[in-house]
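Reviewing the structure listed below.
All protein chains but one are shown at their positions in the complex.
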Amino acid sequence: MRPANETNDPALTALKALTASHTLEYTYKRSLGPVLSRFFTGLRARKFLGLRRPDGSVIVPPKEYDPDSGQSLDEWVEVSDQGVVRSWSWVSQPRPQQPFDHPFAYALIQLDGADTPFIHVVDVPGEANMKSGMRVKARWAEETTGVITDFVFVPA
Amino acid sequence: MRAVAVVGFSQSPSLRREPDRNEVEILIPVLQSLREQTGVSGADCDFICSGSSDYLAGQPFAFVSGLDAVGAWPPVSESHVEMDGAWALYEAWVKIQTGEAETALVYGFSKSSMGDLPITMALQLDPYSVMPLWPDAISIAGLQARHCLEAGLMTHRDMASVAVRDRAHAKDNPNAQLKGDWTVDEILSEAFLVNPLRRSDCAPISDGASAILLAAADRAGQICDRPAWIRGIEHICEPMELGVRDLGRSRSVEIAAEKAGVASDKIDVAELSAPFTHQSLLVEKALGLAGDTLVNPSGGALAGNPLMAVGLSRIGECASRIFSGAADRAVAHATSGPCLQQNLVCVLEGE
Partner (left out) sequence: MQDAGPESPVSVLEARISLKYDYSAGQSASRFLRAIERGKLLGQRCPVDGRVYFPSRGSCPQHAVTFGDEVVELSDKGTIVTYSIVRVPSANIPLALPYIAANVLLDGADTILMHVLDAKPDQVHMGMRVQAVWKPRAEWTTSTANIMFFRAIDEPDADYESYKEHI
């Protein structure tokens, strides 16, 4: 334990409290279920799969049930591994848990063939290289294992 | 429907960190103050409901210790939500509607300063396809902000104006954390924190707690000279995936506002929990506020954002202005989830 080094209104507190750092860590093994299993198995094979919704649109990643109607979805569609950036945020100071040690963008990316974008990351040298509407493509890891971090996006 | 009113409200100062007090030590004076205000203690209430988050505290079942501040012996009827205290208030309101309670103590609290809040919030996201990328809360909000900017729904200047307004209002709030006079140009000259958001576009990180006493019908009048009657309260949720939502419009606030009856009469005061300036603009629009509504006289979330208490405090700030006669009708907003995913709207009225 080490003494706290932040000060506070002396009217509120009489005694400096002790502090201790603690890292809360745990691993969950989550069952994917049939729909996500198919999606992530597709990623392992370097393919992007989505599901067609009752209105004809294609959602990527796939959902078990349609977000609007609640209907269960079962019409699989393979979409491109290239698409368009719909929006982005620039991370100039990455945190340890985040995918890169250097600055990068989180983005909403809509793959060709999908009708909805999803959140992922774009690896570019700087903010000036990001623009909504730019085309990106997946850059796959050397070894894909069937997780969302099997790839990142780079300019197409 | 039974008539239910807010009859008391108290809060701790919103501080960047409370290093010397734990959650119970922060809560006890808040609850004591409420007791002094109303003459009713938590243990006297028919029902107690609290809002907090174990992930902010870094401990499972952390909320249980909060009951030390209430005194749960003899045993009390109590419940908890892993949500802002505004949702605990909703549960308490429902409990009173069922006739199972006449009075309810509601409180919310957190110490966000203990962890890395923007990263902790990544745990709210889809655990399979989003969370493993650990997008922090500001980056997520930035995706929505850029969508709004590029769609021409607002400008950086509009966003900065919200921060200027709220922090100027906060000068009159002894409990606010960020207060003072900024100009729009000063804010626009800030470098981006997470492009497209500047630090001033974001609510601060805050530790704090607040509490409200609810009472039904005649009991309300016994406790408070001018109760703030809850005329409408509703909460609506959108899907978690940003990709299937319209990020330029808060459909859930629109629906909740309609069901709560916001538009049925003039709104004197609105208090919003939006933690980003662009979100404040979206909520104001979705509530359908007229130009003569005073928005965030307390400073709102941009002046002080103790999670789990901030929404409850918006209800309390509206109620306070009704107690004093400064307002006759008010709307309070609370939010949860990424990019205004889930929203609660509460309409309060004095007689």
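Should a chain be cited, it is by its letter among A and B, assigned in written order, with residues numbered from 1 in that chain.
Convention: a contact is a pair of C-beta atoms (placed from the backbone, for glycine too) under 8 Å apart; a residue touches a chain by one contact, two chains touch by 3 or more.
Please read all numbers here as calculations on a predicted model, not as lab measurements.
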Quiz prompt | Partner chains on view for the chain not depicted | solution = A, B
Exercise. Using the definition of touch stated at the top, determine which of B:Asp116, B:Asp158 or B:Asp328 touches the missing chain.
Key: B:Asp116
Exercise. Write down which of B:Pro60, B:Pro127, B:Pro239 or B:Gly325 is the residue touching the left-out chain.
Key: B:Pro127
Quiz item: Looking at B:Pro13, B:Gly42, B:Pro275 or B:Gly299, which makes contact with the chain not pictured?
Solution: B:Gly42
Quiz item: List the subunit A residues touching the unshown chain?
Solution: 1, 4, 13-32, 36-38, 40-41, 43-44, 97, 145-147
Quiz item: Residue-wise, where is subunit B in contact with the chain that is not depicted?
Solution: 18-22, 24-25, 28, 31, 41-43, 55, 58, 65, 67-73, 111, 113-116, 119-120, 123, 127-128, 131-132
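Here, only the chains that are shown with their structure count from here on.
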Quiz prompt | Gap in Å, rounded to a whole number, between the CA centres of subunit B and subunit A | solution = 27
Self-check item: subunit B-facing residues of subunit A, complex
Solution: 4, 6, 8-9, 12-13, 15-17, 19, 22, 24, 28, 30, 32, 36, 39-40, 59, 61, 63, 67, 86-92, 95, 97-99, 106-108, 110, 116-121, 127, 132, 147-149
Quiz item: Mind pulling up the subunit B residues that touch subunit A in the complex?
Solution: 13, 15, 17-22, 58, 116, 118-119, 122, 125, 127-130, 132-136, 138-144, 146-147, 150, 192, 194-197, 239, 241-244, 247
